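Supplied in structure tokens, the structure appears directly below.
Note that this complex is displayed minus one protein chain, with the remaining chains in position.
Entry: subunit A
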Amino acid sequence: MHHTEKHNFEPKIIAFVCTWCTYAGADLAGTSRMQYPANVRVLKFPCTGRIDPVFILKAFQQGADGVLVSGCHPGDCHYIAGNFHARRRFAAFRKLLEFVGVDLGRLQFSWVSAAEGGKWVEMVTDLTERVRGMGPMQEFRELALEEQWSGAIDTPELREAYNSI
């Protein structure tokens, strides 16, 4: 029986995985009865090459507190080079997110093969605990609640005109 510690905050973790390696690795972890945080929601893709950076963005916008992207080790991609292309794309995307002010601690990339059930458990546990320590991802959530059409439209003159109606 695994321990049932109570936490104040249960982060939502979205994992984008390739079906051939990491998904099979996660499956192995399951069939081997390994325990890992139930915070992770797994989304399966044909290959990491199919994981568009916009999916990561969308996950954060829809309330994810952390995102894991995982696929086959270099050289093992079932489409030969999908993960090599993905590696460059994600390297670039990380830099972009960092520049707009997203804390990269919430985003983890990994290679997990079909035989690495243990590594999958480790990846999910590490990210979950790290994000738990960081607290909820507020930035995108606050953004989604904001309705302001344009910052510049709220001027004292307009306010006065509005209040005089």
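By definition in this document, a residue touches a chain if its C-beta (ideal position, glycine included) is under 8 Å from a C-beta of that chain, and two chains touch if they have at least 3 such contacts; residues count from 1.
Methods note: contacts and distances are computed from a predicted model.
Colleague: Could you check which of "Sarcosine oxidase subunit delta", "Fe-S oxidoreductase", "Urea transport system permease protein" or "Xanthine dehydrogenase molybdenum-binding subunit" matches the UniProt name for the chain that's left out?
Modeller: Options "Sarcosine oxidase subunit delta", "Fe-S oxidoreductase", "Urea transport system permease protein" or "Xanthine dehydrogenase molybdenum-binding subunit" considered; the missing chain's recorded name is "Fe-S oxidoreductase".
Colleague: In the complete assembly, which of A:23, A:36 or A:111 touches the absent chain?
Modeller: A:111
Colleague: What residue numbers in subunit A mark contact with the hidden partner chain?
Modeller: That gives, for subunit A, the contact residues 52-54, 57-58, 61, 74-75, 81, 84-85, 87-103, 108-111, 123, 139-140, 143-144, 146-152.
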